[in-house]
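Following: one structure in structure tokens, then a few remarks.
Every protein chain of the complex appears in place save one, which is left out.
Think of it as A and B in the order they're written, each chain with its own count starting at 1.
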Amino acid sequence: MSQGTDASLTAPHTLSYTYKRSLGPLLGRFFTGLRDRQILGAKRADGSVLMPPKEYDPDTSAALDELVPVGPGGVVKSWAWVSAPRKQQPLDRAFAYALVQLDGADTAFLHVVDAGEESAMQTGMRVTARWSDEATGQITDLTFIPEA
Amino acid sequence: MRDVAVVGFSQSVSLRRERNRNEVEILIPVLQELREATGYTNEDLEFVCSGSSDYLAGQAFAFVAGLDAVGAWPPVCESHVEMDGAWALYEAWVKIQMGYADVALVYGFGKPSMGDLPITMALQLDPYTVMPLWPDAISVAALQARLCLDGGVMTDRQMAEAAVRDRAHAKSNPHAQVAGDFDVEGILSEPYLVSPLRKHDCSPISDGASAVLLASSNRAGDFSKRPAWIRGIEHICEPQDLGVRDLTRSRSTEIAAEKAGVGAGRIDVAELSAPFSHQEILVERGLGLGADTTVNPSGGALAGNPLMAVGLARIGEAAARITNGEAERAVAHATSGPCLQQNLVCVLEG
Partner (left out) sequence: MSDEATEDLRVLRMPVELDYTYSAGRSASRFLRAIQEGKLLGQRCPVDGKVYFPTRGACPQHGMPIDGEPVELPDTGTLVTYSIVRVPSANIPLELPYVAVQVLLDGADTVMMHVLGECDLETVHMGMRVRAKWKPKEEWSTSVANILYFVPLDEPDAAYDSYKEHI
């Protein structure tokens, strides 16, 4: 414990949760897809595609089962520029969180765009998936970069 | 329906970092003040309900310690929500409606300064596909703000005006953390924190607590000369995924406002707990407030945001203005989840 001039003693504490989450059949296929460098969205009854996929339709509650490939390119619907990333965040240099609507998907999903600098970001810009060297089947296997 | 009223309210000062007191010690004087103001004793309480978050405290079952400030022996009828105290108030209201209690104590407390709050808030996102990217709370709100700006739903000037208004109001609120006379032009020339949000668009990080005493018409007169009667209360939730919601309006606020009967009469005072300036505008619109309503006379969440206590404090602030005769009819709002995912609306009358 450190003892400063304050009346209260303080101590650093790191809380760790070793979560191991069951994926279930639908998300199991989604993350297996990522491992195999393929992005899959869930097809709804009206033909629209939900990305990220969900087990149930958020509007109708109908069970969803059919996964279809989406991306790897897409459009930035919104973005936020993170100039000073925190240690937990996926990149150690400035980057953008963005709502990306992948080609073939009807909803935007939150991900990361490695654009180098803020001036390279623009709503409506095209981005494409960049895979990490060793995809293991996690959402962090992906990063998006501005389309050349 | 039974008539249920807010008959007492107290709150701590919102502080960026409460150095000398733990959560229980923050809560103790707040409950003490409520006891003195209303004259309630533990024998009066038939139900106790609190709102707090173990993630803020960094320890499991952290809320149990809060009961030290209540006094829980002989054992009390108690419940807890891992949400803002406004939802604890809703549970207590239901309990009174069911006829299980006439008097209930509700409180909320949080000490987010112990951790890195924007990062802790990432844990409320989808744990499979979103949370592992660690989107901090400010970045997530910024995504919504840009949708509003790009979509022409509002301007950054309007956002600045909301912040200026709140912080000017907060000058008369001794519990506020950020108060003063700011000017819109000056604010708009400031750099971005997480573009398109500037620092002034964000609520401060606050340690604090708030408490409310609720009573049915059988007992309200024992504690208050002018109770603030709850005439409508509703909370509505949207899906978790940001991509399946319209982030440029607050549908859940609109629905909750309609069900709570906001539009049934003139609203003198509105207390909103939106933690970002653009969200405050969305909530104001969702409630359908007009020019004859004074919005956030206390300064709202932009003047002090003690997480888990801030929504309950809005209900308390609105009720206090009815009790002191400033307002005849008021609305209070609380929110939870990313980008106004869930909203609670409470209509109070004198």
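In this text, a contact is a pair of C-beta atoms (placed from the backbone, for glycine too) under 8 Å apart; a residue touches a chain by one contact, two chains touch by 3 or more.
Worth saying up front: this structure is predicted, and the values here are computed from it rather than measured.
In the complete complex, the residue from B:37, B:72, B:94 or B:237 that touches the missing chain is B:72. Among the residues B:115, B:151, B:261 or B:288, only B:115 touches the chain that is left out of the figure. Annotation: of B:60, B:77, B:123 or B:264, B:123 touches the absent chain (contact as defined above). Where chain B meets the omitted chain, the residues involved are 18-22, 24-25, 28-29, 31-32, 42, 55, 58, 67-73, 111, 114-116, 119-120, 123, 127-128, 131-132.
On the side of chain A, touch with the chain left out of the figure occurs at residues 1, 3, 7-23, 25, 28-29, 31-32, 35, 88, 137-138.
Throughout what follows, only the chains that are shown with their structure count from here on.
For this pair, chain A with chain B, the centres built from the Cα atoms lie 29 Å apart. Those residues of chain A lying in contact with chain B across their complex are 6-8, 13, 15, 19, 21, 23, 27, 30-31, 50-52, 54, 58-59, 77-83, 86, 88-90, 97-99, 101, 107-112, 118, 123, 138-140. Across the complex, chain B meets chain A through its residues 19-22, 58-59, 116, 118-119, 122, 125-130, 132-136, 138-140, 142-144, 146-147, 150, 192, 194-197, 239, 241-244.
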